[in-house]
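Missing here is one protein chain; the remaining ones are kept as they sit in the complex.
To keep things simple, chains are lettered A, B and C as they appear, and every chain counts its residues starting from 1.
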Amino acid sequence: MAGSSYGKLFQITTWGESHGRALGVVIDGCPSGLPLSEDDIQAFLDRRKPGRTKISTPRKEDDKVEILSGVFEGRTTGTPISLIVTNTSQRSTDYGEIANYYRPGHADYTFDQKYGFRDYRGGGRSSGRETIGRVAAGAIASKLLSTLGIRLTAYTRSIGPITIDEKNFDVQAILDTPTCMPDRKASEKAEAYLADCMKSFDSAGGIIECKIEGCPAGIGEPVFDKLDAELSKAIMSIGAVKAVEIGDGTQTALHRGSENNDAFRMQDGRVTKATNHAGGILGGISDGSAILLRAYVKPTPSIFSKQQTVNKQGEDIEITIKGRHDPVIVPRAVVVVESMAAIALLDAMLVNMGARVENLHKIYGK
Amino acid sequence: MAGSSYGKLFQITTWGESHGRALGVVIDGCPSGLPLSEDDIQAFLDRRKPGRTKISTPRKEDDKVEILSGVFEGRTTGTPISLIVTNTSQRSTDYGEIANYYRPGHADYTFDQKYGFRDYRGGGRSSGRETIGRVAAGAIASKLLSTLGIRLTAYTRSIGPITIDEKNFDVQAILDTPTCMPDRKASEKAEAYLADCMKSFDSAGGIIECKIEGCPAGIGEPVFDKLDAELSKAIMSIGAVKAVEIGDGTQTALHRGSENNDAFRMQDGRVTKATNHAGGILGGISDGSAILLRAYVKPTPSIFSKQQTVNKQGEDIEITIKGRHDPVIVPRAVVVVESMAAIALLDAMLVNMGARVENLHKIYGK
Amino acid sequence: MAGSSYGKLFQITTWGESHGRALGVVIDGCPSGLPLSEDDIQAFLDRRKPGRTKISTPRKEDDKVEILSGVFEGRTTGTPISLIVTNTSQRSTDYGEIANYYRPGHADYTFDQKYGFRDYRGGGRSSGRETIGRVAAGAIASKLLSTLGIRLTAYTRSIGPITIDEKNFDVQAILDTPTCMPDRKASEKAEAYLADCMKSFDSAGGIIECKIEGCPAGIGEPVFDKLDAELSKAIMSIGAVKAVEIGDGTQTALHRGSENNDAFRMQDGRVTKATNHAGGILGGISDGSAILLRAYVKPTPSIFSKQQTVNKQGEDIEITIKGRHDPVIVPRAVVVVESMAAIALLDAMLVNMGARVENLHKIYGK
Partner (left out) sequence: MAGSSYGKLFQITTWGESHGRALGVVIDGCPSGLPLSEDDIQAFLDRRKPGRTKISTPRKEDDKVEILSGVFEGRTTGTPISLIVTNTSQRSTDYGEIANYYRPGHADYTFDQKYGFRDYRGGGRSSGRETIGRVAAGAIASKLLSTLGIRLTAYTRSIGPITIDEKNFDVQAILDTPTCMPDRKASEKAEAYLADCMKSFDSAGGIIECKIEGCPAGIGEPVFDKLDAELSKAIMSIGAVKAVEIGDGTQTALHRGSENNDAFRMQDGRVTKATNHAGGILGGISDGSAILLRAYVKPTPSIFSKQQTVNKQGEDIEITIKGRHDPVIVPRAVVVVESMAAIALLDAMLVNMGARVENLHKIYGK
C-alpha cells in the first residue's frame, strides 16, 4: 500500500537504496513446484548490468543474487522467495554534495517534500538500482510463464531519432548489441548518436517495445483491472517512463474505425484476427493474439553540462553533476520492461483462475 | 480484486450492465463532512449524457442519479455512498442479433472466452454506460479536491487530425462546444470532419488532455504506486483508451536531457520549475507544478459499414451493425478522464497522509 | 479499505443505513455460471428476518431483495452482482431523541468521535440491518460452495446459561425453533429464560456455533492469512461478537499436548484424524476434517431499564431507551455467522487456486 509492493496474488515487494547495504525483493504467492536456481535469476540480472559497453556507466556492479528462502530441493515451495543483492561498488563520496541541492529531472526535491528529508546517496530509493528487485522477480515470472508456452520479448525500438527497421529484425541482436536493438544496423547508428550526445555532455531517450506471444484469451478483468490498465501501471512505474501504449496506441487517435477494427476470421478451426491494431487486448481482456506494448523513456536526467537549480537554502545556483551515468537509460531498462510485463501478466492469470465456476470444479472437484 | 473496484482508501466499486435494471457505484472511504447533494453529481453526469448534439447518439438517456446512503443532513457521513441510475431507455431488440457473433473492436469475443457466456445486450458490462459510476464518483472526488484548492480541467485536444490551437484556448468552450474542445474554431472543423466520417459510415478517434492545478508537492508513492503509474492505470482502464502520457510523454523519447530537464528556480520565496516537461511529477511524486496527462482514444468500434467477423458456430460472416452509436467517443469521455484523474489523485492524497510521523502528531497529537 | 468491503477475490461491499432509502451489497468476483435467482437469496434473508416470534422485535421488515446486475438468463455472469433491499418500515420518530445522547453499549459515541457527527436514525450504519448485505452475499457463497460438496451449518449453541445437549441434536430444529437451537428442549428453556429477561427489561447473550463439512484439505494461507485468522476477522466483524474460537478454542489453554494433539490415522485409504480438537485447521490450513468455530455474542445493548450516560452537552443524564428491540441478538445472527463463514471460505478457496504450478496447467494447459 505504501507503494513498494506490486501484484495481487503474485506479489513482489522491493526494498533497498542505491548505496545501502543491500537491495532485494520478496516474492509472495509464487506457485509451488517451479524449478528455480540462482542462475535463472542471475541471467536476467546480467541483462541490466552496467559496464558492458562504452555507452553505459563505467560503474562496476556485480549484482550477485542470493536466494534466502522459498526454494527447497531446487523447487519453489509456495512460500515467500527472498532475494538479496549486496551492494559492493558504491562510492558515496561522489554524492555528498547533492545532499544540498535538487538535481533537475530527479526525485530529490519531491522526496524532500514528501518525507521531510531523504537518503541522498546515489538517489537512495529513487535510484535505478531499485529495479534489481523487479528484474529478479521478473525472471521467476518469466520462467513460470514459459512453462505455459508464453514468451516475452522486449527490445529497444528507438534511441533518440534512430528507429529499428522491422525488415532487419534479428532476435539475437537484442542480446548482442549494446543498445538491445533487434537490428544491428540501427544499433550502430544509435551508438554513433549516443557518442555524439556524450561529446556534448548530454543524454538521449528512446522507446522500448515488448511483445507477449502465447497468452491465452480471457486474461484481464473487465473494468478497472483491465489487462492493459495493469500493464500500463506496471510499466509507468518504471522510473523515466513517460508514456505507455498498447497495440497501435497513440496512432489510433488518428485512425478511422474502419481501419482500426480488427476483423475476426476462422483459421484452422480457431478464431483469429486478420490484423492486430488492438495489440492483443479487447475490452481489457486478452484476445489470444500477440500482446504489444511500448514504453517511452525520457533521456537520462544526469547530464554533465551546467544546469540551473536551487539549493536547500532557497538560493538559485548553477551545478555540474559528477559521477558515472549512462547517456541513455533505454538498453538497461529493456529487461525491466520485460520483467514488469511478465509479473503483471502472471498476476492477472492467477486472478483469472476463479473466473468460472467450472474452474473451481477443475481444481476442487472430486 | 475482481476488477470492479478502484482505489485504496477512496475506493469506488461500479456495477451494472448497459441494459440491466440499473447501474451504480458505491464509494467507500469518502471523508465525512463534505457537503453533497444529488445536484453536485448530476452536473457531472450531464456532461457525459448523449443526445446533446448531432455528433452523439440519438439515444435519450436521462441518467438521473439518486443517493441511497452515506449522506445525512446534506453532508457525507464517512460511510459508503451508494449512487444509482435506473435504466430507462434500453431497446434490447436492437441488440438481439449480436448475441450470435463477435463485433470487431468490441469485447464480445473476450468476454465469452473469459466467462463462457455474456450478457450481450448493448455490450452488457463492457458498455460505455459503465462509466456512469466513475463519473458519479468523480464528481465527489472533484468536489472534495476543490475544497483543497485543486482544480481539474479536461477537454478534447484533438479529433482525428484536428487539434486545438493553444492560442485560442477558451475554457468556457469546453462546456459549450459539442466536441468539448476549448477552441471554437477547431471544434467547428472537428464537427465537419465527424460529419464526413458519418457520411462514410465510419468513426473517428482523438486525444483528451487533463490538467490538474493546485496539487501540493509530495503526492504519490516512490516505487510501484507512483502518481503517474496510478493515473496511467486509472485512465487506461477507460474503454477505448489505447495510450497514456504524462507531461511531454512520447516526445521525451526524442528529447535530449538538456532540453527535457526542468530547471528549478526560486520564485516569490518558493521553489518552482522554469519549465514543466515532466508534467508535474518527478520520481512518481507530484512536484507542485501543474500535472498534465493525455489519453489517446481509439475510434468508436461500432461503425455502420460492412465488417468481417465470425459467429458462434465458427463461420466467417459479414455483418452490418445497427443501433445508435456515437461517431466519436472522445467528447463524452472527457468527463470520464477528469473523473478518473480526480479519483486517483484523491486516493493518492489519502494514502500520503501518513507519510511522516509529524503528520500523525498533527491528527492524533494531544 | 475503508472497511465496507470484505474479501480478496470474492469481494463484497455493503452499504446503507438502518433508516436510509435502501441497503445493499455489491459482490464482485463471483465466478460465472452459477445458477442464481432472487429466491436463493431471499431464503437466506428470511432467516434473519425479525418479527417471526415473540422473542424478536415486533418491527416488521419485509426485506425483499432485488438483483440489479450480474445475473443473465438465470446464471451469474462473472461481473458484479448488485443486490438491493428497500427500507419500508422505518419509524424515524422513535430515534429522534437519541441524536442528543450516547446509548451505552452502542457505537453512537465512537461514530461521533471518528466522523464528527453521525446518522443517528436507528443506529445508522452501525445498525444490525447492515448485515442484510452480508447475508445476501452469504447466500451466493453458500450456493457455490454446495456445488463443491461443502455444507455449512450454524445454530445457536447457548442463550445465557442454557446450552444445547449434543444428544438432542436435531438439524430441523434450527429452522423450526425461535432460538435457532438444534435442541427443542433447550430451546424451550431458552425461551423461558428470555421471557424472564424481558420481564426485567433486560437482555441476554449467547453462543453461535458453525460447522463446515466437506472442505478439502489445503485451504488457507500459511502466515497472516491463515484460514482461522480470516474466519476470525469475518466473524468478529459482526456487531456484538466479542470472542471467536476454532475447534476446542479457549479450552486448549487448559489442555496438555497429549490430549490436544489429534492423531492421524488411515481410514479407507485416506488420511484422517482420530479426533478433531484442532477444529479442522492446522497451521492455518484446512486439514480435511470438519471446520468448527464459535462466536460469543454479547447481550443486546438496547435494554428498557434505566441507564446512565452523557449527552452531547457533556452532562451526566439518565435515559430509558424506547423502540422495538430483540431481547437477544443470537438467533438472528446465526445466519450472519453462517454467511460470513461461507464468504471467508470461498474467498480462501479462490486465493488458493494458484498455490501450485500444476493448478495453472490444469486451467491454462493446452
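Going forward, a contact is a pair of C-beta atoms (placed from the backbone, for glycine too) under 8 Å apart; a residue touches a chain by one contact, two chains touch by 3 or more.
From a predicted model like this one, the values you see are computed outputs, not experimental measurements.
S.K.: Among C:19, C:47, C:125 or C:332, exactly one should touch the missing chain; which is it?
M.R.: Final answer for the missing-chain contact: C:125.
S.K.: Touching the hidden chain in the full complex, which residues of subunit B are there? Just list them.
M.R.: 8-10, 29, 31-34, 76, 78-79, 144, 147-149, 216, 222, 349-351, 353-366
S.K.: Using the document's contact rule, name the residues of subunit C that touch the chain not shown here.
M.R.: Residue positions of subunit C that touch the missing chain: 1-6, 8, 14, 102, 104-107, 109-111, 113-116, 125-126, 130, 158, 160-161, 197, 200-207, 216-226, 228-230, 232-237, 239, 242-250, 252-258, 260-266, 269, 271, 274, 278-279, 281-288, 296-303, 305, 307-310, 314-316, 351-352, 355-356, 358.
S.K.: Spell out the interface residues on subunit A facing the chain that's missing from view.
M.R.: Within subunit A, the residues that touch the unshown chain are 1-5, 7-11, 13-17, 20-24, 26, 28-30, 32-33, 66, 68-70, 72-73, 75, 77-82, 84, 114-119, 124-125.
By our rule, only the chains that are shown with their structure count from here on.
S.K.: State which chain is most central when centres are taken as means of Cα atoms.
M.R.: Chain closest to the assembly's C-alpha mean: B.
S.K.: Rounded to a multiple of 5, how large is the rotation, in degrees, that superposes the C-alpha trace of subunit A on subunit C?
M.R.: Between subunit A and subunit C the superposing rotation measures out at 180 degrees.
S.K.: Taking each chain's centre as its mean C-alpha position, how far apart are subunit B and subunit C in Å?
M.R.: 38
S.K.: Using Cα averages as centroids, what's the distance between subunit A and subunit C in whole Å?
M.R.: 44
S.K.: Using Cα averages as centroids, what's the distance between subunit A and subunit B in whole Å?
M.R.: Comparing mean C-alpha positions, subunit B is 26 Å from subunit A.
S.K.: Among the residues of subunit A, pick out those that touch two or more other chains and give their numbers.
M.R.: If we look for residues of subunit A contacting two or more partner chains, we find 8, 216, 222, 351, 355-356, 358.
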